[in-house]
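Quick notes on the structure that follows.
Entry: subunit A
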Amino acid sequence: MQASLFITCYNDTLFPETGKAVARLLERLGVKLDFSCRQTCCGQMHANTGFRGEAFSQAKRFVRLYQDTETVVVPSSSCVAMIREQYQGLFEELGSDSLREDFAALLPRVFELSEFLVDRLGVDDVGSYFPHRVAYHASCHGVRALHLGDRPFRLLGKVRGLELVQIPNADRCCGFGGTFSVKNAEVSSAMLAAKLQDVVSARAEVCTALDNSCLMHMGGAMHRQFVGMRTMHLAEILACTETSPEVQS
Partner candidate 1 sequence: MTTSASARQRILKSIRVSTSAIAAVNPSEESKAHAPLAEAYIRHGKLDRTTCLQLMIERLREYEAEVVECSPEQLGATIKDKLLASGKRTFVVPAGLPGAWRAAGFDWMIDDGHGAGRGLAANEIEKTEGVVTASFCGVADSGTIILHHSAQEGRRVLTLLPDWHLCILLASHVVETLPEYFDRCAQPPTLATYISGPSATADIEMTRIKGVHGPRFLHVILARDEPKVN
Partner candidate 2 sequence: MSAQQPRSLPEHEHAELDPRLAPPFPQAALRVLRNPQLRKNVAHAIDVIETKRGKLVAEKTDWQALREAASAIRNQALEHLDSYLEEFEKNCTAAGGTVHWAADADEARGLILDLLRQENAREVIKIKTMTSVEIQLNPFLERSGVEVYETDLAEIILQLGDEEPSHIVVPALHINRSQVREIFARRMGLEHLSDDPKELTNAARAYLRSKFLAIPTAISGANFLIAETGGVVVVESEGNGRMCLTLPQTMITIVGIEKVLPRFQDLEVMLQLLARSATGERMNPYTSLWTGVTPGDGPQRFHVVLLDNGRSSILKKPVERQTLKCIRCAACMNACPVYRQTGGHAYGSVYPGPIGAILTPQLMKMEFAQSLPYASSLCGACYEVCPVKINIPEVLLELRSQVVDQERKKTSRIFDPMYLGLRIANLLFAQAWCFHLAQRMGRIGLRLFTRKDGWIHSLPSVGGKWTQTRDLRGFPQQTFHEWWAERVKETK
């Protein structure tokens, strides 16, 4: 099984450990992973802020980069949602027939990480060991755009030593929303404050999710307030085994 990793612009810059964890995990599962250093961004930030022409050029670049790839794995549900929900409209408005065709052919081969593991590899037990109390934050794109359903829970359920706890009001947005977090910083912070009340009440050591965007928003506030909880991308938990425990950066 071959797969190409689309790390996403913000993971590349801010969360390389997530990419390292994805590499470790997939290679452990026998996937031949490659990575193109020509990748940059999927265009979500621009599309969601109203810069459609700019988003189009990034989207086109993405398609051209991966059009001959067997499979693309993306450790970010919001980026996959961008590709699934908005690329078509952008290409209809601004693209050529050939671009639309190439995209249509590529789309079924793009997977968010938990989708890749559960649907493509057909596994939920990936051999992980992580003896900690963990709360899972269901990011909005994962829930409502990708309909990930119970995939993350199935994966977490098979992690040895892991105690999974529920976050109340799990489906409620954390308030990140991309550029919303700065364009409407105060409202974003109010939503975050409400979310943290729920997350903290779960009394977990670690809050995990499939999106570092939500985690950096919640984790940033928890760090500011000296809350005794840390954030980790799900890939980093799944990468841990008895012999290869968590790498403290």
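The rule we apply is simple: a residue touches a chain if its C-beta (ideal position, glycine included) is under 8 Å from a C-beta of that chain, and two chains touch if they have at least 3 such contacts; residues count from 1.
A word on the picks: all candidates are chains of the complex that A comes from, given by their letters.
If you're wondering where the values come from, they're calculated on a predicted model, not measured in any experiment.
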| item | value |
| --- | --- |
| Subunit A: touching candidate in this complex (1 or 2) | 2 |
| Subunit A residues touching candidate 2 - in the complex, by the definition given at the top | 7, 9, 11-20, 23, 35, 37-41, 43, 45-52, 54, 57-58, 61, 86, 140-141, 144-145, 171-173, 175-192, 194, 216-217, 219-221, 223-224, 249 |
